[in-house]
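Here the complex is missing a single protein chain, while all its other protein chains stay put.
The first chain written gets the first letter, and so on, giving A and B; residue counts start at 1 in each chain.
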Amino acid sequence: MNAYVGTPTSRVDGRAKVTGAAKYAGEFAADGLLHGFVVVATIPRGRIARLDASEALKVKGVLDVLTHAHRPPLADKDEAWKDEVAPEEGSPFRPLYDDSIKFNGQPIALVVAEDWETAKFAATLVHVEYREEQAFATDLEAGRSKAIEVKQPLKPRGDAAKALAGAAVRHEADYVLPTEHHNPMELYASTVVWDGNGRLTVYDKTQGVQNVQKFLCSVFDKKVNDIRVLSPYVGGAFGSGLRPQYQVVLATLAALALKRSVRVVLTRQQMYGLGHRPATIERVGLGAKPEGTLNAVVHEATAVTSRYEDFARNDTGWAEQLYKSANSRYSHKLVRLDVSTPCDMRAPGAASGVCALECAMDELAVALKLDPIELRLKCYSDRDQSEDLPYTSKQLRECYARGAEAFGWSSRNPTPRAMRDGKELVGWGMATGVWEALQMPVAVRIVLTANGHAEVSCAASDIGTGTYTIVAQVAADTLGLPIENISVKLADSTLPQAPVEGGSWMAASSAHAVLGAAEDIRQDLARLARAMPSSPLAGVGAADVILVDGTIAKNGDKTRAISIADAMRHGKLERIEKQKLNHFAEDKSHARNTHSAVFAEVKVDEQLGVIRVTRIVSAVAAGRILNTKTGRSQIMGGVVWGIGMALHEETMIDHRFGRIMNANIAEYHIPVNADIRDIDVIFVEERDDHINRLGVKGLGEIGIVGVPAAIANAVYHATGKRIRRFPITLDKLLA
Amino acid sequence: MADAANQIPDRIPINLIVNGNRRTLDLVPWTTLLDALRDHLVLTGTKKGCDHGQCGACTVLVDGRRINSCLTLAVMKDGAEITTVEGIAKDGAMHPLQQAFIDHDAFQCGYCTPGQICSAAGLLAEGHAKDSDEIRELMSGNLCRCGAYPNIVAAIQQAMGQP
């Protein structure tokens, strides 16, 4: 039954990816394909006073230059522009809609030409004049006093302010996190194929083909069957592809205007005009009793949003899951600035908020003269405090124990600057990670053919997360077939329903849809098998039938079996097709989370401040791990992100121009190979009988959460310097 | 009538030996080797991740040496032998690096992978990387946003025959 689930199975799409056969959105061919190049605004706020495309239009090979004043119709109402993950409050951005400039880097024209180079060249000949009517602002810290509070689901408990004021030991500080950009390796791209009669096939870089499909239909007033969206391979997204991005609107617009196929690929620089992890000031206050139990938690986040949409995530509530405290208060504030709307970026809210919380816990441990793990165990909460619920499972204690053991934490000298390796100071730090275990409605169709091959299809995306592989694993196990006999089709809007791939919900959601559809097939096969003359399965109830090794067999007695091929032949069936929407039992009596304990070793050159992250141990409790190979990779990737967040990543804005000055991947530093050394991923066994049948929780986000804090805490332990402004660059240590 | 400012430069005929096949192209000089491969020869295995020599996704082998094809004008490589990810395998079997990348799960989204593999092939041919630190350093021109670096190093070590 479990030949594949829970094993280190290699990616089923591996061969396509290592041979270059895997095609991404900007790589699909079409007859007479045109290429669009985007012209972007160079001011953060104002209006287009004049846009002169006449010189560009003179270039041989240029077909058109689309602008707000020259384009096919676009929907007028905000509702039409609200995709399934748009913020509730606000008016979504509409490319080429009117003359207003809302952020620097906003698209203002699309040059369409017979080839990409010509379009790019002609774009340099588009002359734009602006009218800057109002003062602009892009600086969170300067705008902090103008922050507005947004509704948060968590109610205050007790009187946190009073408890904090009266606490025996108190720690309060601001932690400042910069704007970050996802920077997936693939450039944002859409190839819109003109199928004739206004029907379009759209290859788009997205985390949700059906979201894009519905969005395009709504924006362009098209019928469901007019637009099909596909995204078979996605070169990373990390949240940036949850909402439809503007290049798909522009490519569609151009295809409709010119009745030709059109591809639009953004430049790396232009991708800095998409969403981002908002810059945030996290104010954390912790009040403890002398023995080290918490009595007050106050967490206030102040984050950037755009002027046109309120984007807010849960930065602050995570202490409710982690640490017992009788008093707590959480608030989230927004500062509206002349920037594009932020969007989800790997562990949105948690990556930033838990970073601050876990740095603060480390500072509190120092103040209490407690080992950081001991403090966390003293405050350990077995219940979600805001809802007062137990967890479906929570092996966080085991994470601390296993992680500490693997790391060698017990030999840590708690005194800062006490551990050395030659000229380097050695620091050991730790932090807790937490994320939600979410599941969403997903449907899957399985077609089993008599030759013992099954095709599994679903609109869900695989953005590198391994969806293709886990879907194949669950199907292979449930259908009793070798994984080579399973083919998986994903990311086509005509396939059974799936939400955007995000929030770590796709593994559990898609796996259970596969399980459901495969079980329906099993039921049919069992019926067929029992109906055969002198069937060895006569009298065996449906619940006792399993599919194994290409046969229909009695559970526990493989000798009572019939081959699937025989049963289908006898039933005169060439194929069995089942489509199933997953079903999760309603359970309001449990909280659902994944947890981790992260341990970091840094070595800091004492004189020069150069920081090396030499070791990370991440012990993760996330229910059953469907694929220990791809799962380990996902956590490892999250750890690398955490290292980047701690030490490297920062979008630098010159607030005089309201302009990002490192809109590239040379000066926006993400970790390179040389920055990454040993990463030890430990999956702590966590059986979960409540969350879902397979006990699966999801891994996409938990890997990053806690890592930046563990590193910051390690840097403190190494150097005695507490850096609360990220990223921790060496100049901050030298200061 | 277009004036000089919006004139397309003259096309130049060139030959490239791409994955062993002679290909003739008529290119405007501004076409990079990367765009020539992807758009003109429809060899989309070579990836564009930044177009500015900052990420390494466009790495191919030119006359056996790894280079960034995005910063190379195709006309300057007239007559050169180009090897892309599509041509790195010989006789239908996968190149040992390709198999090692699968074995070690040295990628997630797969977008940087062709560049990593071509870069690693260049690294093996150069012969300067003797230990994991040297592999890390000499592979640092290939960014991987999924963070597969430790697996990439392990895959290269496998292909080098190191434990």
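Everything that follows uses one rule, which is that a contact is a pair of C-beta atoms (placed from the backbone, for glycine too) under 8 Å apart; a residue touches a chain by one contact, two chains touch by 3 or more.
We take it that contacts and distances are computed from a predicted model.
A.B. asks: What is the protein name, per UniProt, of the chain that does not appear here: "ABC transporter permease", "Aspartyl/glutamyl-tRNA(Asn/Gln) amidotransferase subunit B", "Carbon starvation protein" or "Xanthine dehydrogenase family protein subunit M"?
C.D. replies: Its record in UniProt gives the absent chain the protein name "Xanthine dehydrogenase family protein subunit M".
A.B. asks: May I ask you to name the displayed chains that the omitted chain touches in the full complex?
C.D. replies: Looking at the complete complex, the unshown chain comes into contact with A, B.
A.B. asks: Given that one chain is not shown, which residue among A:E27, A:E117, A:E300 or A:E436 touches it?
C.D. replies: A:E117
A.B. asks: Could I get the residues of subunit B that touch the absent chain, sorted low to high?
C.D. replies: Residues in contact with the chain left out: 5-10, 12, 29-30, 32, 51-53, 56, 59, 65-68, 70-73, 75-76, 119, 122-123, 126, 128, 131, 133-134, 136-142.
A.B. asks: Considering the whole complex, not just the chains shown, which residues of subunit A touch the missing one?
C.D. replies: 42, 117, 120-121, 124, 421-424, 603, 605, 607-610, 612, 647-648, 652, 654, 656-657, 659, 661-662, 666-667, 669, 671-675, 729-731, 734-735
The rule we apply is simple: only the chains that are shown with their structure count from here on.
A.B. asks: Rounded to a whole Å, what is the gap between the Cα centroids of subunit A and subunit B?
C.D. replies: Using C-alpha averages as centres, the distance is 28 Å.
A.B. asks: In the complex of these two chains, what residues of subunit A are touching subunit B?
C.D. replies: Residues 10-11, 13-24, 26-27, 29, 55-56, 58-61, 115-118, 121-122, 125, 182-187, 233-238, 265, 267-268, 463-466, 629-630, 632-634, 636-641, 664-666, 670-674, 676-679 of subunit A touch subunit B in their complex.
A.B. asks: Can you name the residues of subunit B that touch subunit A in the complex?
C.D. replies: Going through subunit B, the ones touching subunit A are 2-3, 5-8, 28, 30-31, 35, 38-39, 42-52, 54-55, 57, 84-86, 89, 94, 98-99, 101-103, 105, 107-114, 117, 135-137, 139-153.
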